[in-house]
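This is the structure, below, for whatever I ask next.
After this line comes chain A, so read on.
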Amino acid sequence: MLKIRNLNVHYGGISAVKGISLDVPEKSIVTLIGANGAGKSTTLRSIVGLVKASEGEINFLGENITDMETTEIVTKGITLVPEGRRVFDNLSVLENLKIGAYLQKEGIDENIKMVYDLFPRLRERSWQFAGTLSGGEQQMLAVGRALMSKPKLIMMDEPSLGLAPLIVNGIFDIIKEINKQGTTILLIEQNANKALKIADMGYVLETGTITIEGPGKELLMDQRIKDAYLGTSKK
Partner candidate 1 sequence: MSFETFMQQLANGISIGSLYALIAIGYTMVYGILRLINFAHGDIFMMAAYFMVFSMINFSLPWYIAIVLVIISTVILGVVIERIAYKPLRDAPRMSIMISAIGVSFFLENLATYLFTGVPKGFPDIPFLTQAANIGGISLSVATIVTPIITIILLLCVLFITNKTKIGMAMRAVSKDYETARLMGIKINRVISTTFVIGSALAAVGAVLWGAKYPSVMPLMGVMPGLKCFVAAVLGGIGNTTGAVIGGFILGMGEMMIVAFLPLLTGYRDAFAFIVLIIVLIVKPTGLLGEKVTDKV
Partner candidate 2 sequence: KNDSLPSSETASGDSDVIKIGVFEPLTGENGGGGSQEVGGIKYANKIYGEVLGKKVELVIVDNKSDKGEATTAVTRLIEKDKVVAIIGSYGSGVSIAAGDIIKQSKIPTMGASCTNPMVTQGNEFYFRACFLDPFQGNVMATYAINSGANTAAVIMQNGDDYSIGLGNFFIKSFKELTEDENSIVATSEFQVNDTDFNAILTNIKSKNPDVIFAPSSATTAPLIIKQARALGITCPIMGGDTWENPAVIDVAGKDAEGIVLSTFFDENDPATEEAKSFVEGYKKELGDSEPIIPAVAALGYDAYLLVLDAIERAGSTDGTAIRDAIAATKDFEGVTGVINFTDEGDADKNIAVIKTVKDGQFVYIDTVEVKQ
């Protein structure tokens, strides 16, 4: 569904992503792990056109989207749940959801219902300004907002960041649920353990290049990954 070939991204003179290639098959969960600053977020941002690739090709459903505008890419059915939630705190919960469906002409109400069913908490808080929600609630809203555009591919950048363990579990349940309903997922996680567990495919990014790739379960067993990302001190 999404094919990336030899992607290079620069910030000014600094090269953040150095020629990576990856594939996201339809209806799968693919996860991208790696240390801080490895270039994970940059990869996602370049897929949706928030940063421009300096080299390489991004292909979505057979179409080259490398040089498209963000708005256009979003129209094609990709959305990003950005790092740090980024909900519109001056808009109510309901408005945040509506703005998620900005490009949608119809079916908005059903979508809202679908999101509310997924996150009953949001239904309760429908009129609250998003800025006053707790971190976990904001994260739910960010995911819900992304779902509003009925994306074919939803990309999530560290959705569990700063969340309480209970909520983290909840988020992973929801990712599985969304995927079950047919949405393809590209996930960035620091919590490599949990991510690899639910992933069909995993890629490990190190300073801008992919060093290891393979099915999630396999990577979970990989000694290099255990050492570098999973932490060996299991009590």
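We take it that contacts are C-beta pairs under 8 Å (C-beta built on N, C-alpha and C of every residue); 3 or more make two chains touch, one makes a residue touch a chain; residues count from 1.
Selection rule: all candidates are chains of the complex that A comes from, given by their letters.
None of these values were measured; they are calculated from a predicted model.
Chemist: Looking at this complex, which of 1 or 2 sits next to chain A and touches it?
Modeler: My answer, from the options 1 or 2, is 1.
Chemist: Please output the residues of chain A touching candidate 1 within their complex, sorted ascending.
Modeler: Result: residues 48, 50, 70-71, 74-75, 79-80, 82, 86, 88-91, 95, 98-100, 102-103, 145, 149 of chain A touch candidate 1.
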